[in-house]
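I have a structure here, written as structure tokens, and I will follow up with some questions on it.
Note that one protein chain of the assembly has been removed; the remaining protein chains are unaltered in position.
Entry: chain A
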Amino acid sequence: MDEWKPNPTVKPHKKRSWYLAWKYKLMNQRALRKLCQTGAVLFLLVTVIVNIKLILDTRRAAYEEEEESAQDYDDEMLNVEAPRHPVNNKKVLDVEVYSSRSKVYVAVDGTTVLEDEAREQGRGIHVIVLNQATGHVMAKRVFDTYSPHEDEAMVLFLNMVARGRILIFTIKDEGSFHLKETAKNVLKSLGSQVAPFLSWRDMWTFVGKKGGEVYGEKHAKSPALSTWGDPVLLKTEVHLTSVEDAECHWPDTELNRRRRRFCSKVEGYGSVCSCKDPTPIEFNPDPLKDNKVFDVPVAVIAGNRPNYLYRMLRSLLSAQGVNPQMITVFIDGYYEEPMDVVELFGLSGIQHTPISIKNARVSQHYKASLTATFNLFPDAKFAVVLEEDLDISVDFFSFLSQSIHLLEEDESLYCISAWNDQGYEHTAEDPSLLYRVETMPGLGWVLRKSLYKDELEPKWPTPEKLWDWDMWMRMPEQRKGRECIIPDISRSYHFGIVGLNMNGYFHEAYFKKHKFNTVPNVQLKNVESLRKDNYETEIHRLLGEAEVLDHSKNPCEDSFVPDTEGKVYVMFIRMEQEADFTTWTQLAKCFHIWDLDVRGNHKGLWRLFRKKNHFLVVGVPASPYSYKKPSSVTPIYMEPPAKEEGAVAVPAVAAAEQT
């Protein structure tokens, strides 16, 4: 170290130091690399951990959400009653069917689903429809095929039943007299061997699947005209199918869920339950502009005629301006099927424990329904009252919307009704024309709340008084000289042919030919002229322009009214005092309009159409309009016919229209 020789060692030193430096550098780099490597590894680890945490978090959140909705489902299940199992989960049903002169019964798995041994009742072919998957009874009908036309109803019904349903037939007493070829062929097509040869007083039972196999058939021939065939008892087994096979595969919507619930319970409603292209249960008719009756509650009064109710609600929900939320169906009695129909359409229904009997029961049902309506809609000033056997015109609400202000403002009005008692095909002409009448027609009408609450409700006939509510409402104590507004062409159509005061003959004679408006958006003519004083002006104007008919002719003859169009004619009949309707009743009879009691009059004046001419009938001298009678004209007088003819086979005159 004392003598430093730089030169020779420089290089190596240098070399070495470079090497060292390099090595150091290299080592440094290695450390750096190590550092980098460790860093990278650490970073990777952190990433992995963070990633795992994130994944876990997301998972948990998602899972929680899932769990919540799963719990929800549980919750909902708790609210639902225990699901109904198909009968014993069994795949086979034992069916017993009995047919005899005085008794029929059907038992499914030991449970009697039909038993009828009442005398003088239930004659004809009883039909029961079972659900092929559950064995539940979906429909029960009896067709009195001893009487005419009932076989047509049966064919109609059988055609409506969905394929695959189980049909059970049994005859009580007699079922072949008016069983026509068409009906027999339908039965044959269902697989019956005997049906084509069914004859007088034969006993017959049959069980088969619509469009499928036959499970059994028994028949006992009547040996002679005066005797019945021996009772027959058919015992057979029916194989159930799975629920999936029994149901249609409609898209899963709210509407279809209602439809499915309905269709798995009841039968006989035709295309609403057809798998392919079922008829809609929501109608969405055009809304009405400036609808004044949108917030008016609609009370539908119903009994146990679910098929009628179905038809009625369809037409009601198709009417323009309808507001389904305001509709309540009041069912008289705890019947399931009408309630099913109500639920099918998503409406609200209320059941009413029957009080009293017959007409008084209907009357109590009306009272409860009206009171409930005004309780449920405390804001309402009016209520629309409908019955289950009415078709509702497409412009029903438009008609009311245009006229309801009159009921609000004119104290002399009692109601607005959609029904013209005298509005038949041959006596009504003008959809835009309204009348004032002293009678209360009902059949789709508007009731003022104040009238009900202040006058009618407190003194409504009590159950022990077996009164008709409508007859009671027509009494002078209630009506107090007030009038109703009606259209010339009715906005409702009464289609019911079974009911308390109703039968086929009666319907055919008085209701079938009733005119019914089908034109939408009819603009009513001169609504203001319906006010009390304006109406008198209007009548005087009409009488002024009216042509007096030739009173020497017979008014019942066609030639009484000239073959013109659009003219106004007037005739005068004898009417000694206000309540003398002798001539009018005879005239109504020969005009083929309502003659069972007096309807449609206004101060001794009737307005209708004859051969497309406006036709006025004035009762002289009782009517204030008698002054129009030229002195040369003698009012027409018509005698009531002799007693025997008068006693037509019509039920109580009170029959009127309600059911």
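One rule holds in what follows: a contact is a pair of C-beta atoms (placed from the backbone, for glycine too) under 8 Å apart; a residue touches a chain by one contact, two chains touch by 3 or more; residues count from 1.
The rule we apply is simple: contacts and distances are computed from a predicted model.
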Requested in this report: Write down which listed name, "Sesquipedalian", "Ribitol-5-phosphate transferase", "Malate dehydrogenase" or "Interleukin", is the UniProt protein name of the chain that is not shown.
Outcome: "Ribitol-5-phosphate transferase"
Requested in this report: Write down which of A:G110, A:P458 or A:G566 is the residue touching the left-out chain.
Outcome: A:P458
Report summary line: Touch with the missing chain holds, among A:V186, A:I355, A:L524 or A:L542, for A:I355
Report task. Among A:P378, A:P476 or A:P630, choose the residue that contacts the chain missing from this document, as touch is defined above. Result -> A:P378
Report summary line: Touching the unshown chain, chain A contributes residues 33, 36-37, 40-41, 43-44, 47-48, 50-51, 54, 57-58, 61, 65, 68-69, 71-72, 75, 78-79, 254, 257, 325, 334, 348-353, 355, 368, 371-372, 374-379, 453-454, 458-459, 462
